[in-house]
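Got a structure for you, written out below as C-alpha cells; questions coming shortly.
Here the complex is missing a single protein chain, while all its other protein chains stay put.
A, B and C are the chain letters, set down in written order, and residue numbers restart from 1 in every chain.
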Amino acid sequence: MSAPHSRQLVAGMIGGGQGADIGKTHRFAMRLDGHYDLQAGIFGRESSSSRAIGASLGVTAERNYGDAREMAVAEAARADGVDVVVVATPNDSHFEIARAFLGNGISVVCEKPLTQGSASAAELVRIAAANDAILAVPHCYSAYAMVRQAARMVRSGELGAIRFVDVEHASGWASTPLEKEGHKQASWRTNPDIAGFPSVVGDLGTHAFHLLRYITGLEAQRLSGRLQTFVPGRRVFDNATVEIELTGDVPARLWASMAATGHNHGLRIRVYGEKGSLEWQHEDPHHLKVQDPAGTTTVLTHGLSTLHDDASRLTRVGLGHPEGFLEAFANFYSDLAEILRARRDSTPLPERALSFPTGIDGLIGVQFVEAVAASHHDDSAWKVPASAHRKAAA
Amino acid sequence: MSAPHSRQLVAGMIGGGQGADIGKTHRFAMRLDGHYDLQAGIFGRESSSSRAIGASLGVTAERNYGDAREMAVAEAARADGVDVVVVATPNDSHFEIARAFLGNGISVVCEKPLTQGSASAAELVRIAAANDAILAVPHCYSAYAMVRQAARMVRSGELGAIRFVDVEHASGWASTPLEKEGHKQASWRTNPDIAGFPSVVGDLGTHAFHLLRYITGLEAQRLSGRLQTFVPGRRVFDNATVEIELTGDVPARLWASMAATGHNHGLRIRVYGEKGSLEWQHEDPHHLKVQDPAGTTTVLTHGLSTLHDDASRLTRVGLGHPEGFLEAFANFYSDLAEILRARRDSTPLPERALSFPTGIDGLIGVQFVEAVAASHHDDSAWKVPASAHRKAAA
Amino acid sequence: MSAPHSRQLVAGMIGGGQGADIGKTHRFAMRLDGHYDLQAGIFGRESSSSRAIGASLGVTAERNYGDAREMAVAEAARADGVDVVVVATPNDSHFEIARAFLGNGISVVCEKPLTQGSASAAELVRIAAANDAILAVPHCYSAYAMVRQAARMVRSGELGAIRFVDVEHASGWASTPLEKEGHKQASWRTNPDIAGFPSVVGDLGTHAFHLLRYITGLEAQRLSGRLQTFVPGRRVFDNATVEIELTGDVPARLWASMAATGHNHGLRIRVYGEKGSLEWQHEDPHHLKVQDPAGTTTVLTHGLSTLHDDASRLTRVGLGHPEGFLEAFANFYSDLAEILRARRDSTPLPERALSFPTGIDGLIGVQFVEAVAASHHDDSAWKVPASAHRKAAA
Partner (left out) sequence: MSAPHSRQLVAGMIGGGQGADIGKTHRFAMRLDGHYDLQAGIFGRESSSSRAIGASLGVTAERNYGDAREMAVAEAARADGVDVVVVATPNDSHFEIARAFLGNGISVVCEKPLTQGSASAAELVRIAAANDAILAVPHCYSAYAMVRQAARMVRSGELGAIRFVDVEHASGWASTPLEKEGHKQASWRTNPDIAGFPSVVGDLGTHAFHLLRYITGLEAQRLSGRLQTFVPGRRVFDNATVEIELTGDVPARLWASMAATGHNHGLRIRVYGEKGSLEWQHEDPHHLKVQDPAGTTTVLTHGLSTLHDDASRLTRVGLGHPEGFLEAFANFYSDLAEILRARRDSTPLPERALSFPTGIDGLIGVQFVEAVAASHHDDSAWKVPASAHRKAAA
C-alpha cells in the first residue's frame, strides 16, 4: 500500500464528538494512509463542543456546521467542497443525514445499520444512484488481508463446493447492565429508539452476516431466528441465534451477542467446503487456519508469498508483524479512496470485485435484521428475507 | 486414583473383534486401573476368529461363547460369573444383547446409541431396574477431570445463572465418501440399518448432548433440528444443527457432523453464565478456559490445588502432565467399578452425584435423536422430546 | 498397538510404596497394554506397609521381599521368576539395587538419573552387558508418537541439515520452598544426598537432554553451564542454563528448572534445520508444529495418514483423540516388552532403531550432569562431557 499518489480527498464528518469512539476510529483509519483531509463537519449535537473539537482537528469555523442539510448545500456549492462525508452518529439519525448529502451528490460513508428499516435503506440506495454518489458502509472486518485471502480462496475453488458456514459476533462487552451505570455507549445501544433495531442483530449481527456473505459470496435464501434478553431489565434483545439457508441450500448458523459473558470481541467465522475448511478470528486477525480433508492444519499469515495478490495488497508491514483493527478500517478507506479519486479525476475505475461494502450491502443487512425479527416473533418459523426476493427477481 | 483395593471385577465383552477399535478402547480403559479381569466373551460374529482373539486376551475356550443368550445364562449360573458385560457391537444388535444380560441380572455397559428407538431403550431401562442390574452408557467425555470441574463450577454457582450453551461434536473423519472405499467403520456407520439412526445425531450428537446435560444439569424442553447430507450419495444425514430450549428457557445450540472437512475430533462446549463462562475442547482436554464478565481469561488445568476435589480425584498424573481419551474412559470404568464392587461386596454405595451415565441418559439421548429427526421432517418446527414429558410428569 | 499376543512378562518392582507417585505411574503404564504381570517386589522401606501394598497389588507374601539382593537371588532361582524389575526408589539407592538384579541376569528398568556418578553408571552398563540383561531408563517423553515422528523427520532429512536446537524442561512445581512445608517429593528432590546430584540438571535436565539427542541423533561435543538457586535456602541448584555444541558444531541451548514460576510441566523442544523447523511441547503432546522456510506453519497430529509408520504404531486412539503421559510411558514399556519377549522366547529381535533408552543413554545423561557442574564451577568455561571422549574413541 503505497504513499498517497495524488491530491488528497476532502472529507467531512458528522458525529464523532465528545466520547464518541467510533468517530475517532474513523479518523485514525482515514489518517493512516494519508488519502483524506478532514476539512468540514459537525462534531456532536452541542454547538460549542462541536466547534472546539472541529478546531482541534483543523476544521475552520466556517466549515464547522450546525446542521447537516445546511452543510450539504454549502459544501456542494464549493469548488473545494467535500468529496465524501462520514456519518458516525447514533443510528436513528443516519437516514436524514445520509439523504441530505447523497441528495446533493456527495458520497457518504454511513455506519451500520444503515437505517432503521429497509424502506429507508432502499431509499438511500436509490438516492445515491440517482445522484451519482457513492454510499459505503464500513463493515471493515472484511477488509482484513486474511479475510480477503479467505474470500479469494473460496472464489478460486480451493475449498470446493461450500458445505457449511458458522459465524459469530458474540461479544461480552455488555454482559452486565452497563446502561444502568451511566455507560454512554451502552445507553444508546440498548435504547431501541436510538439503536434503530431492538436487538443486537442490527449492531453486531450485521457485521457477522456481511462477513459471511463477503467470504462465501452466498446470499440468505431463508432463515429462522431466536432473540433473547440475557441481562434482566434490558430493553433490547442482547443475544440472537439464526439458522440460515444460503444460496444452493447451503446451511449456515449465526450467533450475535453483546452479553456473551467473558468474550472480548468475539467475531469469528468458519467455512467448510468439500476440499477444505477455513477459520478466521478477529482476535488473531493476521492468521488464517486452513484444514484439509485428512485433518492437517496449515496456518497462513500475511506476508507469505503464497497469498493471493489481492490479499497481499492490503498489508503495510512485513511477515510476522501484526496488523489490527485500524489497519483493516484503513483498508476500507483506501479501497474507497481509489474509487473516489477515479471519479473526481475522471481516471479509469479500478476493478475490485471484492472491494468495500456499499449501500446494497447495508440494505441487505437491514433486510436480514428484519427477517430475523419476523421469524422470532413467529416462533422461529422460516422467513425469506426481502433480499432473496430481489435476487430472485434479478 | 489409587491402585486396586479389593478383588477385581469379572468382566465379559461382546464385540471388539477383528478391526473393532471400540472394543480395544474399552479394554485399554478397563486395564488402566486394574479393576477388571476379562474372563468371558464373544469377540466377533465369526466363531474361529472370536476364539483366537479371546485366547489372546486370556479368555478360556469354555467361556468364549457363540451366542449372547447362552452366555448370559451360563455366566449367571456360575459362582465366578461375570459382574459386568461390555456391549461393543454395531448399534443394531445392542438391544437384544443388553436385554439378555440385564434380564439375567448381569450389569451391562452398552455403547451409544443405546438402541434404535426410544421404546426399546426404555425397555432396557425397565429390565435393568427389574433385575437389579446396572446399565451404563459410556459417554466417556464427561469423565474428563476438567469436565467434572466444569460441572462442579456450574453446580456451585460460580457462573451464576446459565444464559447460553453452545456445544459441537463436529468431526471431519468422514468428510469424503470413505464408505465407497471399503472403510469398515464408515460402512456400518453410514448404513442406516446398522447404525440404528439415519443420522450423525445418533452417533456423535448424543455425545455432545450428554456433555451439555452433564455440565449444566439442564434438560431439553423443546428443540428445532436440521439434517443435511454433505457427502453426495451418502445414505445417512452426516451433518445436523439443533436449536434447543433448555430448562428455564435457556437457549442452546448443538452441531453434530461427521463431514466437517478438516476437523480432527471436534468435540467442544462453551457455557455462558451471568458471572462467567467456560470453554472446554476435547483436543486439549486437560485445560479449562474460564472468562469473567470483565473479559479476563483464566486457564485451569488438572493438578491445580484450586480445583474441586471431585475433579482432582479423576487424575493420575502431576500438574502439567497431559491425560487423554483412554484416561477419561478409564475414569468411567473406575466410577462404575466403585458401584459394582459395593453391590458385589454389600458395602455402602458411594455418593457420586456426577458419576457415570446410565441407561436413563442413554434413553434421553435416543429421545433427543428422535425429536431432532421429527423436527427436521416437519421443516424444523419445534418439537418436545419425550424426555421432557417424562420430566414434567415426574 | 494390538492386544497382548503372547504370555505376559513377569515383573517386579522396588519402591512405589506409600505416596510414591512414580511407582504408581509405572504400574499404570505397565497395565495399559497388558504386557506385564506384577508378581514380586518391595514396596517401600517399611516392611508392614510394603506387605500391605504388595497384597493390594496381587503380590503374594512369598514374593514380597525385604531386601533387593535377597529378591534378586530368589527370583533368579525360580522357573517363574521375574523377567524384569522396575527400580523406582529415590536416586541414592539406584546403583545397589540395579546391580543386584543385573548381576543375577535380571533385566532392569531404572529411573533417571541412573546413578549418582558416571563411574557407577558405567559399572551398571558393564554389568548388564556381562550378564546379558537389559538395562532400560524411562526417558518416556521420547516415546510419544509425535516425538517419534519428529525423530523420523530429522532422520529422513525432511529438515535438511540441523542448524540449532532449543530445549527446555522448565517446571514451576518447586518455585516456592515446598521442602520447608513437609512436601515429601520436594524434600528428597532438594536433598543433594538423596537426589544424587545437587541440581535440577540430574532430574529434569536429563529428560530434556535425552529428548534433544533422541530427536536429532546428535551428541554433545562440549558445553558451558550455569547453575542457580532461585528459592532462598534451597540446598540444590534449582535452575540451570546450558549452551551446547553438538556433533558437527551445531549449537544448542538447554534450560532446566524446577522454579520457573507459573510453569506447569514445561518440557518443550524446537529444532531448526536448513529446510524446516519443528516444535513439540509436552503440554500439547499430540501435535507437532512444522514450519517451512517461507514461514508457513503446518500442524501434524497422530492419526494422520501422512505420519511415519513408526510414529503411527505408537498410538491407540483415532484422529483427534488426545493421548497423554501414561500412554507415552506405556509405549516405553511396550517397546521394552517386545525385546524382553523375544529374548525370553528366543524369537527374532525386532529392529527398532528409535526404541527405548538404555543404560548407555542413562550413562550419557549422568556424564552430561557432571560436565554441566564442572563448567559451572569453572565460571562457565567450556567442558567436554565424558560421553564425547568415548564417542571419539569409538
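Everything that follows uses one rule, which is that a contact is a pair of C-beta atoms (placed from the backbone, for glycine too) under 8 Å apart; a residue touches a chain by one contact, two chains touch by 3 or more.
Quantities reported herein were computed from a predicted structural model and do not represent experimental measurements.
The hidden chain makes contact, of the residues C:Q39, C:S224, C:Q281 or C:T301, with C:S224.
From the options A:Y65, A:W173, A:F332 or A:W382, the residue with contact to the chain not on display is A:W173.
Contact with the chain that does not appear here is found for just one residue of A:N91, A:S107, A:S120 or A:T301, A:T301. Of the options A:R155, A:R316 or A:R344, the residue whose C-beta touches the omitted chain is A:R316. With the whole complex as reference, residues 294-301, 303-306, 319-320 of chain B touch the missing chain. One chain is missing from the display, and on chain C it is touched by residues 159, 163-164, 166, 172, 175-176, 224, 226, 228, 230, 239, 241, 243, 251, 253, 255, 257, 259-264, 272-277, 290-293, 295-297, 379-380, 382.
On the side of chain A, touch with the chain left out of the figure occurs at residues 2-5, 21, 24-25, 27-28, 31-34, 53, 56-58, 171, 173, 263-266, 282-286, 301, 303, 316-327.
Keep this in mind: only the chains that are shown with their structure count from here on.
Per-chain CA centroids place chain A at a distance of 56 Å from chain C. Touching two or more other chains at once are residues 301, 303, 319-320 of chain C.
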